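A single protein chain has been omitted; all remaining protein chains appear in their positions.
Right after this comes chain A.
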Amino acid sequence: MIDQFLNRNRSEISVVPRSSIAGRTLALLVAIMTFLSCVTFGAVYMVQNSAVAWSSEVGREITIQLQPVQGDEMTSNVRTAISLALDSPGVGSAKELTIEDSERLLAPWLGDEFDLEGFDLPRLVVVHLSDPRAFDRASLEEKLNQSLPDATIDSHKPWQQKLNAMSGTIVFSGLLALMLIMAATILAVIFATNGAMASNREIVDVLHFIGASDRYIAGAFQSRFFAIGLQGGIVGGAAALVFFILAGIITNYLLPSQNAEQVELLFGQFSLGWLGIIGLIIVVAIIAGLTSITSRITVHRFLAQVAP
């Protein structure tokens, strides 16, 4: 159907057979390569989005840690820390992480019945920054040192840096894999095109004998290969889209909620969104374009080697 459309404005006679084993093999190959490229791109895109969201969220939060002291002094220290934090520029809110909050956070590892009351644990104040750029950590640290010498500030910076390094490595590896898949696609298309040209050698010879120029012959084969690339690309891209939709359904509805949360922690919401889908369409277009350009070069090389 696609090649019928492409041929409509060229010539009514399709000099290259529409269906051949070589053509079907090339279409299948392009479909597989497009699927792999789209899945790689989608995974990289989701990890990157998730990492950016994480990093941004973590960057808006600091924790003040207060060493344990006995009695009411602890409550007073917590109030002082909250007050100093709220007086600092760029701070949106500050609240104490209560013993109950800590128990809830540790419940997955220590169980629901575990009681932290008997332990001398440091107390934490979670400070949410409304404007991280306006926040002056050194100034708050100085004020805390004057009032509460044992208090320390943790901005999660090292953890954030590790997260960025990890997501950066994943994105880099994904892009490298994408480039390798593209390179493999080019090589495979060269082999497939050469095979298709060799199997259509009789057609090339007859066209030469009746006076067809290399440009005409190359154009005829090229539009056929572009149609094959586009068909394979659309099939592979559609398969990748179905893969992401199914993966989203599985994580949202079929996996136990804790497992789904872990998958979401890594990939964020298992959904590509419009930008991701546009990205997939661009990947399909790139693969179809690569197939077309590669086959064009291969066809011209083949014709240059063939005696007219």
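As a working rule, contacts are C-beta pairs under 8 Å (C-beta built on N, C-alpha and C of every residue); 3 or more make two chains touch, one makes a residue touch a chain; residues count from 1.
Just so it is clear, contacts and distances are computed from a predicted model.
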item: Omitted chain (choose from "Sensor protein FixL", "Formate dehydrogenase iron-sulfur subunit", "Molybdopterin synthase catalytic subunit" or "Cell division ATP-binding protein FtsE") - UniProt protein name; value: "Cell division ATP-binding protein FtsE"
item: Absent-chain contact - pick from A:A192, A:L207, A:I228 or A:V299; value: A:L207
item: Chain not shown, touching residues in chain A; value: 11-15, 17-18, 202-203, 205-214, 216, 307-308
